[in-house]
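Let me begin by presenting the structure, written as structure tokens, before commenting on it.
Let's look at subunit A:
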Amino acid sequence: MVKVTVWGSLRSFTDGQAVVEVQADTFKSVLDALAKDYPGLIPQIEAGVSLAIDGRIYKDSWFTPVTPDSEVVLMPLMQGG
Partner candidate 1 sequence: MAFDEYQKRDFKVIGTTPLRPDGIDKVTGRAQYGADYYLPGMLVGKMLRSPYAHAKIKSIDTSAARAMQGVKAVVTADDFPGTATGETLDVQDHCLARGTALYDGHAVAAVAAIDAETARQALKLIKVDYEVLPHVTSIEDAVKPGAPLVQEGRRGRKVPKQFSDNCTGWCEFGHGDLEAGFAKADKIIERTFKTSSTHQGYIEPHACLASMGSDGRADVWCCTQGHFHVRNLCAQIMDMDQSALRVTASEIGGGFGGKTTVFIEPVALLLSLKAGHPVKVVMSRDEVFKASGPTVASMTDVKIGMTKDGRITAADALIRYEGGAWPNLTIFPGAQSAFACYDLEAVRAQGLNALTNRPLQAAYRAPGAPQSIYAVEAVVDELALELGLDPIDVRLKNAAKKGTKSSYGPTYDDIGLVQLLEAAKAHPHYSAPLGPNQGRGISSGFWFNFGGETCVSLALDFDGSITLVEGNPDIGGSRASMSMMAAEELGIPYEKVRTIVADTASLGHNEVTHGSRVTFAVGLATIKAARAAKTEMCRRAAKIWGIDEDAVVWEDGFAKPAGPNAGEYEPMSIEKIAKDSPRTGGPIVGHHEVTAEGAGVSFGVHICDLEVDPETGFTKILRYTVLQDAGKAIHPQYVEGQLQGGAVQGIGWALNEEYIYGEDGRLQNAGFLDYRIPVASDLPKIDTVILEIPNPGHPYGVRGVGETGIVPPLAAISNAMSHAIGVRMQELPMSPPKVLKAIKNKG
Partner candidate 2 sequence: MSKLHVTTKINGDTVEYLCDPQESLLDVLRDRLRLTGAKEGCGSGDCGACSVELDGRLVCSCLVLGVEAEGAEINTIEGMATGETLHPLQRKFLEHAALQCGVCTPGILIAAKNLLERNPDPTETEVRYWLAGNLCRCTGYDKIINAVMDAAAEMRGA
Partner candidate 3 sequence: MQYAAPETAKEASRLLAECAGPARVLAGGTDLLVQMKAGMVEPALVVDIKKIAGMRDITAEDGGWRIGAAVSGAELGENAGVTADWPGVVEAFELIGSTQVQGRCTMAGNLCNASPAGDSVPAMVAANAVARIHGPEGVRDCPVGDIPVSPGKTSLGKGEFVTSIFLPARPGHCGDAYLRFIPRTEMDIAVCSAGVSLVLDDNGVCTAARVSLGAVAPTVLLVDAAANALIGSKLDDAALEACGSACAAAATPISDKRGTVEFRKDVSAVLAKRAAKIAQQRAGGRS
């Protein structure tokens, strides 16, 4: 199981939990599991999210491996200037 931290304003869609556990082993399977277990997150996931895995921010890279002891943080899509 992988522990995923969601940011403050999404916690209303994860029954108030800051950290949720999902069954996943890649970037994409984390998002698919989140969508299945917490449908309230679907609009945000579809609008685009990044995942910070062990301090590195990944943008939509489906096959990035995720292990049970990875720190996984859901983050908004990155934009720059």
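As a convention for this text, contacts are C-beta pairs under 8 Å (C-beta built on N, C-alpha and C of every residue); 3 or more make two chains touch, one makes a residue touch a chain; residues count from 1.
Behind the choice of candidates: all candidates are chains of the complex that A comes from, given by their letters.
Fair warning: this is a prediction, and the values are worked out from it, not measured in the lab.
Taking any copy into account, the candidate from 1, 2 or 3 that touches subunit A in the complex is 1.
Residue ranges on subunit A touching candidate 1, taken from their complex, read 5, 7-9, 12, 18, 43, 52, 54-61, 63-64, 71, 73-81.
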